[in-house]
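The structure that follows is given in the form of structure tokens.
Showing chain A:
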Amino acid sequence: TSSSAASGRVLVIDSEFNHKTLDPQREFEDGGNMMDRAIYDTLLTFKGNDASKPVPSIALSYNSNADSTVYTFHLRKAARFSDGTPLTSADVVYSYGRLKNIQGNPSSLMAGLTATAPDKYTVIITADQPDTAVPVKVAGPEFGIVNSKMVAAHGGYALVGADTKDKAENFLNTTSAGSGPYMLSKFSLTTEVDLIANPKYWGKQPAYSKIVIRNVTQAVQALDVQKGVANIALDLSPKQTDSLSGVNVTAGVSTTVWFLYSNANPTISSVTSDPNFQSAVRYALNYSDLTAFAGKGSIQAAGIIPSAFQGSLKPADATKQNIALAKADLAKTAYKGEPIGLRYWGGGAWEGISFDDFATVISSQLAAVGINLKLEPTPVGDALTTYRNGTDTMGLWFWGPDWPDSSNYSQNFGPGKKVGLRAGWAASAAPEITKLINAVAIESDPKKRAAQYRQFQLDLNANSPFIPLIQSPAILVSTKSVIGIATNPIWKVNLTELK
Partner candidate 1 sequence: MNQAQPILQLNNVSVTYKRADRTKITAVSGVDLTLNRGEILGLVGESGCGKSTLGKAAVGILPTSAGEITFNGKAVAPLNSSVRSRELLKLQLIFQDPYSSLNPRRKIGDQLIDGLLNSGVNAEEARESSAKLLERVGLSRTTLTKYTHQFSGGQRQRIAIARALTLQPEVIIADEPISALDASAQAQVANLLVELVQELGMSMIFISHDLSVVRQISDRTAVMYLGKMVEVANTLEIWDDPRHPYTKALIKAIPRPDGKGSMPLELPGDVPDPRLPPSGCRFHPRCPVAIAECSVMEPKMAPAADRWSSCLLNNELRKVGS
Partner candidate 2 sequence: MRKNPDSPIRQPLAVIGVTILTIWILIAIFAPLIAPSNPIAQNYGQLLPPNSHNWFGTDSVGRDVLSRVIYGARITLPLSMMLVILAMLVGTVIGAIAGYFGGWIDAALMRFTDVVLAFPGIILAMAVAAALGAELRNAVFAVVLVAWPTYARLVRGLILSSKNADYVTSSRLLGASTTRALFVDLRPNISGPVFVLAALEAGNGMLLLSGLSFLGLGARPPSAEWGAMVSAGANNFDKWWLAVFPGLAILTAVLAFNFLGDALRDILDPRTAKALRE
Partner candidate 3 sequence: MTLLEVRDLSVQLQTKTGFATAVDRLSFTVNEGEILGIAGESGSGKTMTALTLLGLLPQHAKVSGSAKFNGQELIGLSSKEWQKFRGAQIAMVFQDPMTSLHPMLSIKAQMTEHMVTHLGISQQQALVDAEELLADVRIPDPKKALNSYAGQFSGGMRQRICIAMALACKPKLLLADEPSTALDVTVQAGILTLLNRLRKEHQLSIIFITHDLGVLSSITNKLLVLYAGREAESGSTSTILQLPRHPYTQGLLDSLPQPDSNEKLLKSIAGFPPELGKQPIGCAFAERCKFAAATCSGDELLPTYLADSHKFICAVDPFAGLSINQVRP
């Protein structure tokens, strides 16, 4: 139960819940990120809609060595947890250790990293291999700093073995152990999460004394925000916003990249693994129709790395529809018009784009050049299973960054990498690309890195199972009273910035 909210302003947010927990070291979905961002501080953070340039938060400054393996953070001394305890480097090390050792969904972010505390207000992160993404990683809410004494007192465990020994999740779902501007006052996975302003916050008090986040379907969000029942609707699609009246629509482009893949494994399909077929698909698609379908704010994904990140491709580099080429390529294959299965999350929608509709549009476009898709809408569980097993002939999926850095893409979309394998792309398939990926991982010069990322993507566009489609729009609909709203790919909206 909470104290009365009558003393200040209350903000009501309609959202389609997807958080599974608010334990920052376990939470991995963007809905939870939004809440944890308000409850837990991180060493660095992002401002507004920029998710690529970390700015100081608990750490006032940081530096790294030349080969990006050792990072030193200098903490601010004024930070306090909501119970008044000062925040120190021990809390940071505890939180990071916990993240690593719980072995939950986000623990891979800590893979190869070790945090140590030489003194009370210094934290050193050491990487086994050069890792240029450490500053952006620690800005993620997974790296939220918890009150180590309090969590340890409630079953928390941060050392090796935490996967079985840590019992603090339930505690963290009822009480906040953070230093952020808000505290958790009501928790639910399905109905409503309430945040109230942290009276002992070390920084400036936030504008709203209470934030109510309710689980509401898209359709109802549109109604609520128009009636002023909700102040912000998080999940509306561009099409849903075009008829709204009396509200502000903040449109941006998200970092979610939708892509199609055509399985490169000949044992799965001799057709889809044929590079000519992959090329035919690539050129058959009408990308401007796809963005029209996705609605205002959406742009074509020129490469697999979204536009906001270092080394992303320019619109000019993007693939353009070329029916003649597509037909010519198709003619070079043994394809005879037999139906090719396209697997996707049936009934699923992400950022306002319905998988079903998207797949329908794609299949009708491909049909125009003679590629006959058999749509295979599948419940998310089954679809993920076959996707991850790499047994689908074709698939329609999206990728949202685990951390806001291009390295997240080079480490996943290469041959023999996680997503590469799902598309049947064996490690030995493209040695030049593999070489490029290995090179970019240890390159510390940002300019050179950017060039290498661009080359990586151009190579993917030329010859890979992946066909980047679009970046979905990011839209926030709010009542006129809400000021300072900005879309952010990591946590949708930074609640602490709202006025």
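Criterion applied: all candidates are chains of the complex that A comes from, given by their letters.
Throughout what follows, a residue touches a chain if its C-beta (ideal position, glycine included) is under 8 Å from a C-beta of that chain, and two chains touch if they have at least 3 such contacts; residues count from 1.
What you are looking at is a predicted structure, and each value in this text was computed from that prediction instead of being measured.
Colleague: Looking at the complex, which candidate is in contact with chain A: 1, 2 or 3?
Modeller: So the candidate in touch with chain A would be 2.
Colleague: Mind listing the chain A positions that touch candidate 2 in their complex?
Modeller: So the residues of chain A touching candidate 2 come out as 217-220, 222-223, 239-240, 242-244, 289, 292-293, 346-347, 349, 354, 356-357, 360-361, 363-364, 375, 377-379, 382.
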